[in-house]
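All protein chains but one are shown at their positions in the complex.
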Amino acid sequence: MDDTFLLALSTLAATIRMATPLIFCAMAGIFSERSGVIDIGLEGKMLAAAFAAAVVAAETGSPFIALGAAVVVATLLSLVHGYACITHRGDQVVSGVAINIVAAGLTVVLGHAWFGRGGNTPDLTPDQRLMPIKLPGADTLIEIPFIGPIYYHIISGHSLLTYVAIAIVPLVWFVLYRTRFGLRLRAAGEAPAVVDTAGIPVLRLRYMAVMIAGLLCGIAGTFLSISMNATFQKEMTAGRGFIALAAMIFGKWRPWPAFFACLLFGFLDAIAIRLQGVALPGIGHVPVPLIQALPYLFTVVLLAGFIGKAVAPKALGYPYIKER
Amino acid sequence: MTAAASNGAPPPAIELVGINKRFGSVQANRDVSLRVEKGTIHGIIGENGAGKSTLMSIVYGFYEADSGEIRIDGQKVNIRSSAAAIAAGIGMVHQHFMLVESFTVLENVMLGAEGGAMLKEGASKARTELLRLGTEFGLTVDPDARVGDLPVGDQQRVEILKALFRHCSILILDEPTGVLTPQETDQLFRILAALKARGVTVLLITHKLKEVLAITDHVTVMRGGEVVADRRTADTNANELAELMVGRKVRLELEKTPAAIRAVELAVDALSLVDERGVTRLHDISFNLHAGEIVGIAGVSGNGQSELLETLAGIRTPSRGSIRLRDTVISADSPSDPAAMRALGLAHVPEDRHRLGIVTGFPAWESAVLGYQRDPKLGGRFLLNRNAMTGRCEELMQGFDVRPLQPQLGSSKFSGGNQQKLILAREMACQPRVLLVGQPTRGVDIGAIEFIHREIVALRDRGVAILLVSVELDEILALADRVLVMNQGRIVGEIAGKDADERQLGLMMTGSAEQQRAAS
Partner (left out) sequence: MSARPSQLPRWIEIGLLPIINVLMALVVAGLILWTIGANPFEAIAILVEGAFGSGYGWGYTLYYATSFIFTGLAVSVAFHAGLFNIGGEGQAYIGGLGAGVVALAFDNLLPAPVLVPLAILAAAAFGAAWAIVPAYLQAYRGSHIVITTIMFNFLAAALMVYLLVDVFRDPGQMSTQSRTFTENATLPEMATAFGWVGIKISSTPLNLSLVWALICCVLVEIFIWRSRLGYEIRATGLAPRAAIYAGIKPARVVIIAMAISGALAGSVGVNEILGVQHRLLLEFVAGAGFTGIAVALMGRNHPFGIVLASLLFGALYQGGAELAFEIPTITREMIITIQGLIILFSGALAYMNRPWVERLYLRLVAAKAQGASSHG
């Protein structure tokens, strides 16, 4: 088999893996922000969820109970965000920053106190984790030239949650654009007063939106700690929440474009790892950190309107106060 | 009034009984009673602040009345929210449209009445229904167009469609023609007539006499929060309504000598302004303002007066035409800014006192130098001298009798009248050659009004050129040496102050003057 072909396949497989948590978080951000609530706490919610999943998986041995726990924890943090920003009209950015910092601190405090391993949780055995799934026929089909390896490496062999991530994009699209809830949610982010005069409670809608965001961040965190890795490590989200935020903006707050932005950013991540210490002919030594910075750079350039214009939901960041 | 039920006539579509509503110290509605017969077009007319909008907000569930009753088809109803109003068959077309601009017409119409958790089924029904309503009432709009891309007249149709889609039997329109062109207005009236023909009851809130006369069956006149008259439209005329609307107010007595007019200070030539949304706010405005005169701009608010003031003050840049102040010409090619205009001797008392005139988060001594924070007398090159600022503030406060005389007090803690006196004092203190004054006595108590008026006249007598914008006709009549009337961004007439009377101005302001002119 051609080495370059295999390298390409493994890079693409890694792209999908790297993109998985980004997809969940970007979809989470879309829900929250399309309803008018800024969510820069994606990182913190994902981190807390990763911790909860790792702890519960280690204690119960069940990755599915772990998933449930992670979702609950992330949703609770969403409720804190909602309580501060929707009920008390606090600053949405400040609240998000607070959630990120609390999560960064608390996961290590609790992890250290409970397990004493410098903030790491116990290593998980394969049956406590969500392991890659080999799709039917992968082993036999691999013999087929070209298509076989693609099936084996790219289509097959991912965690259950990766398949969920890919399935969730059309689902999010459907909910946003094809259901009553989605219509109202988008309206709440554009013109909450209109929603209110139509007789629909704005605050309840926004609470629903941030809770869904919590749920999705919970799945993202679970993927990180019990699927992609076998333990929770201090600050293991490593800025992925912000990359997802960038992907959401890059996708102009729309599910499909955001999904492709996640794949692009996942791809950059995957090649960055592979290019570590590699000297390419003609280019020479590749500055890997600069490749890793590209998602942020793209987002800045996009926001500045140099390549198309990302227009945020109109009421994003403004608490709704009933006019009187 | 009570006879209706007994002689078998149908109960009124909507009846309000003894509605009272108070905001703080302001009685916005006082004992308002009103009955609207089924299948009629009923006008509610009055000046700004007459309480029309408050009343309609109560009917639509935004506010709750302090006391009083709403009856629909003879049944008492409790309307505590918009949802309740919709359920009671009330639809409303707001002055500022309640539309999601990034949504399509169809989505806007469906929002809140989707007909199921999935949009698909409801959408096809809604589409058919829109088509039906469109042909039935002449309300054709492309259901898939983005609302933000539609012209204002079409957006208004979407608002009406929204209400009809919810099966409203009573449709309230709040100042619906303010944003429409004459052609669009005609179309709207045809639609309203079609609605009436099919049994919908229409309430039309407006300040335009011409419209009321053209289309309504009944008209209720409001003034100062109260109903002052109910008329069958056929039994009344523009003169009577204008008089009822404006009322026989006590004309403010003001000692005023005839103006000693001197040279032109400010020359406005063919000035036009197109705002950021592409709406033309000022059309081809020309006038001269002389030293030693007060020119009053009369008009119903929202007819371009604010934009005119802001453009003259340098806050907005003219789209066409020019402004000449002393020897400087300001136009689209050579724009100005507020600081430069001030340096040329132009002072500005803004209409929106709270948001423009002061910084509510500042203490009085800081608000007292707003706009003059670069004045060399207030400090050195980089730093401001607090003593100088406090001293300036104290002087201003003494000169204009601002109470309490406490420069350290927060700007927001002063009453409206005292805030206004401080702003006037500030703007008059810098020896301006031209003074722009917007709504100088809005929300100001009677005592302060007299004081402010005397000061404005005194400034005129010192040779300052003063442009006064006010929606209070008696204020214009008391102060202005010359009156320009604005309507829909144009100057529609000019009268010498001594010749002007309220009724005539009222007719011009409400756009009925052409009609009169045509008749005479």
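Chains here go by letter, A and B, matching the order in which they are written, and residues are numbered from 1 within each.
Here is the rule we use: contacts are C-beta pairs under 8 Å (C-beta built on N, C-alpha and C of every residue); 3 or more make two chains touch, one makes a residue touch a chain.
As the structure is a prediction and not an experimental result, all values here were calculated from the model.
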Interface partners of the hidden chain - shown chains only, full complex considered: A, B
Contact partner of the left-out chain, one of B:158, B:358, B:425 or B:457: B:358
Among A:5, A:64, A:114 or A:256, the residue in touch with the chain that has been omitted: A:114
Of A:90, A:201 or A:257, the one touching the omitted chain in the full complex: A:90
Options A:6, A:171 or A:293, residue touching the unrepresented chain: A:293
Which of A:8, A:72 or A:102 contacts the chain that the document leaves out: A:102
On subunit A, residues whose C-beta touches the chain left out of the figure: 38, 40, 80, 83-85, 88-95, 97-106, 108-110, 112-114, 116, 119, 234, 239, 242, 245-246, 249, 285, 287, 289-290, 292-293, 296-297, 299-300, 303-306, 312, 323-324
Interface with the undisplayed chain - residues on subunit B: 313-315, 337-342, 348, 350, 352, 354-362, 366, 369-371, 373-374, 379, 382-384, 386, 410, 412-413
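One rule holds in what follows: only the chains that are shown with their structure count from here on.
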Residues of subunit B that touch subunit A when the two form their complex: 60, 62-63, 81-87, 92, 94, 98-103, 107-108, 110-114, 116-120, 122
Touch list for subunit A against partner subunit B, complex: 177-184, 186-187, 190-191, 193-200, 314, 323-324
